[in-house]
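All protein chains of the complex are present and in place, except for one that has been dropped.
== chain A ==
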């Protein structure tokens, strides 16, 4: 087998600039007479060089979508082209071209860090010298050099995650999938991982498609955010545009009691916070100007106002506006679509 077998003809996506296109992608799990529609007719497109975040609560179908795009799960219906290869007709072509960092820790726990990188290079058909050079490069750039001879099981959570990223990058893929890359990491390790991802993009232009249920992660990292809920993509735009679409700041007024809050709602409109009905949440074009006016009016009306704050909208507000639920609270609940997948498979 020629070690350096080149395969240039398949790079059809180079012409169109599309790294991922999917039409009507659907996944239905069946178990014990029950049918779970995990992903319902998802259309998506990701251009070469983009960094797109797939945001949604656990169980929304993000991971299932990702697993179909990476050929780990066959789609029930629909089609997709990933890195120029059809996921159904040429799954091997997809696998050769993509990097994938799954939710789990992907280093074998009894393996040493450097050995695992070398094995991964061989899995992708890299020559010995090339693998060793590439492993050294990744160990250095992901700050794993000091642990190269340690066993994977001795690494901290953040170190393991950086190894996962290194393993996903050994063959310099043009497209990298990251499934919940920072879940379970402490804030410092998360920030550190983000730095590495941003740096990777800056230096190599790798297209990155990541799933997350962290709002700030999607907000800070991604150029484009796709929001998924109940198996459907319900929004797809830049974080800024999504927030702008809500047209306004969030003004929150806290009262001594529920009755006062209701009375204020009757005067000003807005919604009582479902989590705390003594608080009234309003949308105002200019929160800073609206706040003193509301405080004055409510005080004159004799209502017992305790707190008053305003802030720009967040992606959580976007999710709330789209679904009537808060993503922050959804994420706090246990679950996960992979759990549903396990049960159904």
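What we mean here is this: contacts are C-beta pairs under 8 Å (C-beta built on N, C-alpha and C of every residue); 3 or more make two chains touch, one makes a residue touch a chain; residues count from 1.
By definition in this document, contacts and distances are computed from a predicted model.
Participant: So which of "Doubled CXXCH motif domain-containing protein", "Glycine reductase component b subunit gamma", "Spore gernimation protein" or "Transport permease protein" is the UniProt name of the chain that got left out?
Facilitator: "Transport permease protein"
Participant: Touch as defined at the start, partner being the missing chain; which of A:222, A:235 or A:305 qualifies?
Facilitator: A:222
Participant: Among A:71, A:252 or A:283, single out the residue that touches the unshown chain.
Facilitator: Residue touching the absent chain, from the options given: A:71.
Participant: Which one touches the absent chain: A:104, A:184 or A:269?
Facilitator: A:104
Participant: Spell out the interface residues on chain A facing the chain that's missing from view.
Facilitator: Within chain A, the residues touching the omitted chain are 1, 3-8, 14, 16-18, 47-51, 70-73, 92-93, 95-98, 100, 102-112, 115-116, 119-120, 122-126, 164, 167, 171-172, 174, 194-195, 198, 201-205, 219-223, 342, 345.
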